[in-house]
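Here is the structure we will look at, set down as structure tokens.
Heads up, one of the protein chains got dropped from this complex, but the rest are sitting where they should.
Per-chain residue numbering starts at 1, and chain names A, B and C are given in the order in which the chains are listed.
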Amino acid sequence: MLLLLLAAAGALMAADQPLSFSHAAHIEKARMQCTDCHSGAKTRDNAGIPSIRRCMACHQFIATDRPEIGRLAAYWEKQREVPWLRVYGFSKDAAVQFRHAPHARAEIECARCHGDVASMTVAVPAVVHTMGTCVQCHRDNSASDDCVACHF
Amino acid sequence: MDRRNFFRVVGTASGGAITGACGRKSEEIIPLLVPEEGITPGVESWHPGVCGECAAGCGILARVMASEREIEVDGERVRQRIAAVKKLEGNPNDPTSGGRLCARGHAGLQALYGPDRLRGPMRRAGPRGEGRFEAVSWESAMQEAAEAIDSAVSEDVERVVFLSRPRADLRAANIAKFLLALGAPPACAVGVRDFAAEMQSAERAYGWRGIPAYAIRDATLVLSIGADFLGGWVSPVLYARQFGHMRRGRPGVRGRLIHAESRFSLTAWNADRWLPVWPGGELALALGLGRALVDLGVSVSPSRAEQTARTAFADVDLDKASAACGIPAATIREVGTELAAASAPVVVAGASIVREHSSDAVAAASALNVLLGRVGVAGGVLPPPSVLADLSEARPSSDGWRERLANANLVMIDGANPAYTSPSSREALENAGTVISLSSFVDDTSAYADVILPDHDPLEREAVALPSASLVESVACSAPFVAALHDSRPADSVLADLAAAVGKPFEPLDARGALARLHASVGAGNEAGASDGFVESALEQGCWQGGPAGGGATGETGLGEFEIADSMVPALFQAYESLQFGAGGGANRPWLQELPDPTSSAMWGLPLEIDPVTASELGVENGDIVRARSDHGSLEAPAYVNPAAIPGVVSMAVGQGHSHFGRYASGRGANPMSLLGDMQDRRTGATAMGPVRVHLERLDKGRALIQFSRQDRDVPPHRV
Amino acid sequence: MPEGSTEAESGTQRRTPQWGMAIDLDRCTGCEACVVACSSENNVPTAGEDQSAKGRAMHWIRIDRYYEGDFPNIRVRHRPVLCQQCDEAPCEPVCPVNATYQNAEGLNVQVYNRCIGTRYCAINCPYTVRFLNWYPPEWAEPLGLQLNPDVSVRPAGVVEKCTFCVQRIKRAKLNAAAEGREVGDGEVQPACVQSCPAEAMVFGDLSDPTSRVAHLANSRRAQRLLEELGTKPRVFYLERAD
Partner (left out) sequence: MALTVATAGVGGGPVGHAQVCEDLVARMPGSSPRYLGAVAVCGGIVAWALFAWVYQIANGFGSTGLRRPVYWGLYIVNFVFWIGISHAGTLISAILRLTGAEWRRPVTRAAEAITVFCLMIGGLFPIIHISRPWFFYWILPYANERMLWPNFRSPLFWDLTAILTYLTGSVVYLYLPLIPDFAEMAERCTGARRRAYRWLSLGWRGSDRQWQALERAMKLMAIVILAIAVSVHSVVAYDFSMSLTPTWHNTIFPPYFVVGAIFSGIAALVVVMATLRKLMGLQEYLREVHFVNLGKLLLLMSLIWGYFTFSEHLTTWYGNLPTEMDVFQAREHGIFGALFWIMVTCNLAVPLVLLGVSKLRRISTTVACGIAVLIGMWLERFLIVIPALSTPHLSSVSGGYVPSWIELSITAGTFAAMALLYLLFVKAVPIIAMWEYEGEPAAR
């Protein structure tokens, strides 16, 4: 039931993204790495949603004739970030302090938590992020299941 | 009830089946501006800065991380990602703070992000003192200010008064340059506890210019006369660090502390012995001690200075001194004997509570160090730093500010709040020709301003400051590391622009310029480029540190004559600078408002501290509203029956009672300075804080004392 | 009960530190720098005047001060009181949902999101160092910019208390793990310890006999607060000499 709900919510979110950004196009076609845009994913706490500055670094020159890129450029003209909707995150009351870097160091694949983003167009919450998911993985990998490992 | 709460209620009622997730509010989408490069969420960086909360000039480190705020751009609400300061700590490189920081220093953050900070320049929109302002553009504000300066300068430049604070920093140097360019007299320091008495005494007793530093860390016996060095006097972090070392930093040696003050201050808390000096009796105590030492035949090095001191003390009548300070003669002799016997004694001479005779009192206490041979030696009193004379020379003095203000046709204010620290000056402010304030907040004095040209916060601007006390030659410095939050401008450049606008331009000194001069003066290498390296390294470190401070005593002492008051006057009132608010400047920081006052445990207000004897005579208990009346004014405040107050002495901390100072401070409590009139140190003109005679009266107005702890006594005592 | 395993961050077996603190009361001046440092580091909300009047001010660390004797032979005894991180913490067994427990490193952990607010822990803490968020915390704009992103802002209805700055412990461990080394003595400093001007507070690993804190905890002057209750606190107070 909950899964269904979340999936539905995910689909809604995906539909709502301001630009129909395609992960697949960037990863499969342009052969980019996740960290090319989400630069903190392996080394920092936050993976980071790339700034439009980073988009425009390429799209000033590449595929400028596409309508979506045109819309991207319109944001850039106005000096506004693209108002992306968060796909993954924690509610404030969950009091979760998630850090990407240690997970990358433990060689957890991106896909483990984010699904096969490479084949997605607009990212959808392919992997359900609940405490159960986290705890299960932590236990399977004999990582800490101390509450304060995440909640503080 | 909002949606979330609705779900809570429903969730509770329906057995908790529906919870949290359903109530999650979808984040409202407000467009985000493209941020500056280099602001990455989740990445911290630490930048050196200089604490601006008091004159100590501590080097600090600011933790900077990405944050978001909402602003309006062209009528549209947008989010902006900015580099925000998250936390302040001491700069470990800095010899003053040593990586540590006091309560006020931490709360500097809440000045930067104070909700009542001015968003831009303001023009007065109501009568003076009312505090009604309208926002104006920088252009028109600057024009208005420039016109006022122009006409004042052309009318009578002598009547241009710049009120500031007694600090030796970049700002002081630029104010001096500005006034020099205008041809106006130098700036005046206006505040409480401006260390004027300390500086004058250093000159009289040791022949030094500036505030001497006491190396108590290496002393075995510290006698403090009037200097609450743990409660905020001169350089609280430096002295607390030294105190820790003195107590437990040396294996097998535990330094002893004797503290003489008219109040059971933080230093008295931590002292092994407290000498409860009658307010105003500090001079008598110092003289009595001198006499006791002379009687003991203490002599270290028969120098001219010591001879002078010996002469000054020789004629003192110990019994008369004892009667004037309330300390038995036997006790004075006992302390004298202890001082004489100690291997490394030092007398910390200061005036935490400035009085009419403070200069004499501090000078006499300083002379004790001369007598003990503790001047310029390890564990004794050390001279002030000698580097960057541009800055130390520019430190404003409090001499004659009242007369000048009363006669002013143009008043400019930066870092001073005379309407609060000397309420009697309000009349002069009301009658002054033009008042220009450089404050970031509408405070008591800015309420009288015609134009407010808001300054950057100290964390937003570059700084170079000489510490008010340091055991070594040192300078704290910083380059700006966060963009200005609001439409403010650093006062240094505002002054330069104003001077230029009236055709008397000057070149403001900037941090790099000041550090280059420092480099030149310490001669740390002359080849081209060395200076740049020195400057960059200093800015990166946040400080520069040299060798031991200054030189020895010049021997040119001019102690002069001392006179002991005849007897003690009863029913006295004294104000004192609070640990948390300083001279009131900290009152708009919620952290400090909610910090329990060390003495009374009061939060969000400060009480009149009454001794138990007087309190029972008046029938007053904690929290009862009491009216205190002096010849100069009256105030109402809740009472705190202070078990450690000297019977017959009422004290009150300075900090509350602001007419204007933002939402956290305005109209809260009473200003003890209003009982003191024009009282000042006779030799320096520094604002004195008592004692005055008061009449106390209990009012039937209920209770209004918020205390963190209502228990003064431990029942049962848990000894740890 | 969640049994912590600390090799989580690095993937290699490491010694489990036992965090503890020593406070030298002969050094402590009672200046309250620690109190503000703590509020700043840990996003402790300001209650405001009305709530403070109702006894709802929050200070994760406070200075208890007691007068002894009468004028002129009066003195003050003061000590900073924070969560004592007891080994036998009375707050832990009473929580019906396990929102507070002791982890492998000896921290008395408060899990904010698990707390349902029975406040049993708060009344059973003999040191009264636990606080309830009576209302949702608020910061007048732009004061919210001061908030530390490493520490969760606690929602209304949740009990909170000193964590020994667990976020700093985490950070130090992550840094050490990234560099492939152990956390050094003195590398972790809670905000109060870091700020203390008199250097009265020392934090570190009690199980490491060479650490400063272990050295101080073994001092003859070391005592623990309300030791007679058998709570086995991890905060050691070094008595004032007189």
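Note that in this section contacts are C-beta pairs under 8 Å (C-beta built on N, C-alpha and C of every residue); 3 or more make two chains touch, one makes a residue touch a chain.
Please read all numbers here as calculations on a predicted model, not as lab measurements.
> Since one chain is left out of the picture, which of the remaining chains does it touch in the full complex?
A, B, C
> May I ask which residue of C:Tyr66, C:Trp139, C:Phe164 or C:Phe203 touches the chain that does not appear here?
The single option touching the absent chain is C:Tyr66.
> Hey, which of C:Val81, C:Ala191 or C:Leu238 is the one touching the hidden chain?
C:Val81
> Of C:Ala104, C:Ala140, C:Ala156 or C:Ala222, which sits in contact with the chain we cannot see?
The missing chain is touched by C:Ala156.
> Can you list where chain B touches the absent chain?
Within chain B, the residues that touch the unshown chain are 1, 5-9, 11-12, 15-16, 19-20, 709-711, 713-716, 718.
> Need a quick check: the contact residues on chain A for the chain that isn't drawn.
Spelled out for chain A, the touching residues are 130-132, 135-136.
> Could you pull out which residues of chain C are in touch with the chain that's been left out?
Residues of chain C in touch with the missing chain: 51, 54-56, 62, 64-66, 81, 90, 93-98, 114-120, 122-124, 126-128, 131-132, 134-136, 156-158, 225-226, 229, 231.
The rule is simple: only the chains that are shown with their structure count from here on.
> Could you tell me the distance, in whole angstrom, between the mean C-alpha positions of chain A and chain B?
Roughly 50 Å separates the two chain centres.
> Two-or-more-chain contact residues of chain B, please, as numbers and ranges.
41-42
> Going by the contact rule set out above, which residues of chain B touch chain A in the complex?
20-21, 24, 27, 29, 31-35, 37, 40-43, 78
> Per the contact definition, I'd like the list of chain C residues that touch chain A in the complex.
2-11, 101, 103-104, 107, 109, 111-114, 150-155, 163, 166-167, 170, 174, 177-178
> Provide the residue numbers of chain A that touch chain C in the complex, in ascending order.
92-97, 99, 101-102, 105-106, 138, 142-149, 151-152
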